[in-house]
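Each chain you see keeps its place in the complex, though not every chain is here.
A, B and C are the chain letters, set down in written order, and residue numbers restart from 1 in every chain.
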Amino acid sequence: MSENIERLLKGVRAGRLSTDRALGVLKDLPYKDLGFARIDNHRALRRGFPEVIFGKGKTPDQIIKIARRIISSDGILLITRTDTKVYSRLKKIYPKIKFDKKSGIIYYRTTPPPIKTGKVLIITAGTADLPVAEEARATLEIMGDPVEILCDVGVAGLHRLLDKMKALGEADVIIVIAGMEGALASVVSGLVSKPVIAVPTSVGYGASFGGVAALLTMMNSCSPGVSVVNIDNGFGAAYFASMINK
Amino acid sequence: MSENIERLLKGVRAGRLSTDRALGVLKDLPYKDLGFARIDNHRALRRGFPEVIFGKGKTPDQIIKIARRIISSDGILLITRTDTKVYSRLKKIYPKIKFDKKSGIIYYRTTPPPIKTGKVLIITAGTADLPVAEEARATLEIMGDPVEILCDVGVAGLHRLLDKMKALGEADVIIVIAGMEGALASVVSGLVSKPVIAVPTSVGYGASFGGVAALLTMMNSCSPGVSVVNIDNGFGAAYFASMINK
Amino acid sequence: MSENIERLLKGVRAGRLSTDRALGVLKDLPYKDLGFARIDNHRALRRGFPEVIFGKGKTPDQIIKIARRIISSDGILLITRTDTKVYSRLKKIYPKIKFDKKSGIIYYRTTPPPIKTGKVLIITAGTADLPVAEEARATLEIMGDPVEILCDVGVAGLHRLLDKMKALGEADVIIVIAGMEGALASVVSGLVSKPVIAVPTSVGYGASFGGVAALLTMMNSCSPGVSVVNIDNGFGAAYFASMINK
């Protein structure tokens, strides 16, 4: 990340570091080829956050190798859709690493993030949407965004939401997480002048089609100010929220 | 039915009936009986409301022929999804016949309907949903249900709806008509203890898929007390509403 | 529910209850925040029936906490799509609680419901639709609606249905539950002047697409007087039926 590289460059300038050793550090900057994976080391520099590991479909060995590499170069680790097995093995190496079992997210920082002033509010329609909310929350925590969760305020009992107008008013960015009919995003967006990032979830059955119903609802929101990420993609919503929360 | 069979068996025993003919009778037994019964019952049932003509796909000549027959036997006419051409021809025969151009509904009664005491409230999310609302309203008018329309109270500006809590409270049945994300049905249902009949409309574009998005939203309502009819089916919603509005 | 609150208000009026203690009771009226869930205590007052717990996706601990809270404030509990594990734990607290294993519904009332005079008839196309029918039946039982089930009268043998015209005629509301092609709803609706609430089920294979075929059939019913709820949603159909069964 830029601080690391800046420090390195200053070392070179000051003569504390040979150009050879600096080159050794920087030569993997664009990416590191592990054979089965090509880690985008440059990403932190380019995008302000290092590569995030999508755990699903990778073997524990692959994940751990990539994880170690990212931590050593960037000091920040985020793995989504992984499991207890990977967590146990990483915990032995990084005892302070965190894990949320329900969402399967692992996250870790060697140094605390700079804390932002803007605030992200996560709203869920129901209790069953909590794993997705937790994935979002962990992502925001590691990115340094102050975050609050408002749980189970679906449109079936609208006053639960209306009662929280103050919290809505204080947020800078709002993430709305809802399954079934996914109507909450439109309703929240209609109440505030904050950008709403909508996350459809696979909560529901029958004609919810694994989240498609909620996705379409959010896509067709009659209230402008809503944009949508993939079904159950708490991480993506949080990442986007952090980007616009300056 | 057993008396018939007993009579038949006795006929066989007495030699009045060949086994072949007896077998032939037994083959049709359950249907023949009920077939005839059905007709009479059905007429009695239909006294309530005659056949409704679905105009689409029928020629004007076909429609007019059926219409004249229904008016002459039942004194009530309802044609959905038809056009000015049919209307003009029918108007020459029945000068008092009514027509709503946008929804394409033609309706007519030779005698005024008995007026019910319960009230049906039609709520639309947007102005573009009005043709469907008008189809519903005309249907309710001819069936004798007092009806009120609350237009353009979509969830993008919730206070427009919350302001009308009194009207919601006074209705006996509520029809919610909404396109785009169709979230209004859930929201209304969460506010009242009245049955909500939801009509998805084809208003929208892109991922509204001609009303499918709204249909799925309504189907997955997290608020119990909502049932759904076909896309743009104002008539069907009104007919159902009239049935439960006693 | 209103009786409870009425009793409380009368106690206040009569001086049997201090305003402070009454306030203590009423201050949670709009909702109770459990952290992971926000129970809509006001729902019973507003909608005539307390919040219903959708079990799927909630942990047993979450369900039991919410359940206790709802029973203590409203005296009525309904949990859909849950399992034996939750039931066993609740049974220890509420020995009279009921459970239907196939549909996964748990239901319980501290006091018997006021019994209605109208009658709800549940008709299933096949034996495999029974779990959905049982979810509907349990819901109606706890809401106080007299209910009868007519099982396995699918359109492949129409006389089985035609033979039951008397039962159809005596019902005030009819719930039709059918998978595969779902044709039964149209057929029943064509025979009676009662509102028909259609429940598509996921019974079938291949091009039944988990209930979509039946859902579309019911949605497109050529017989007016049919409205539709989500696939396998026996609870929703029963709730709607109870609302219109006065």
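Throughout what follows, a residue touches a chain if its C-beta (ideal position, glycine included) is under 8 Å from a C-beta of that chain, and two chains touch if they have at least 3 such contacts.
It should be emphasised that the depicted structure is a prediction, and the values quoted were computed from it without experimental measurement.
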| item | value |
| --- | --- |
| Where 3 copies are displayed, count of copies in the complete assembly | 8 |
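Operating definition for what follows: only the chains that are shown with their structure count from here on.
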| item | value |
| --- | --- |
| Most remote chain, CA-based centroid, reference being chain A | B |
| Fitted rotation between chain A and its twin chain C in degrees, CA, nearest 5 | 90 |
| Chain centroid nearest the full-protein CA centroid | C |
| Rounded Å distance, chain B centre to chain C centre (Cα mean) | 25 |
| Centre-of-Cα separation between chain C and chain A, whole angstrom | 38 |
| CA centroid of chain A to CA centroid of chain B, Å | 49 |
| Sequence positions of chain A contacting 2 or more other chains | 126, 156-157, 206-208 |
| In the complex, chain B residues that touch chain C | 30-31, 34, 37-38, 41-42, 45, 48, 52, 54, 173, 190-195, 197, 215, 219-222, 224-230, 235-237, 239-240, 243-244 |
| Parts of chain B lying in touch with chain A, wherever the complex brings them together | 125-126, 154-158, 180-183, 186-187, 189-191, 204, 206-209, 212-214, 216-223 |
| Of chain A, residues touching chain C in the complex | 126-130, 151-153, 156-157, 159-160, 163, 203, 205-208 |
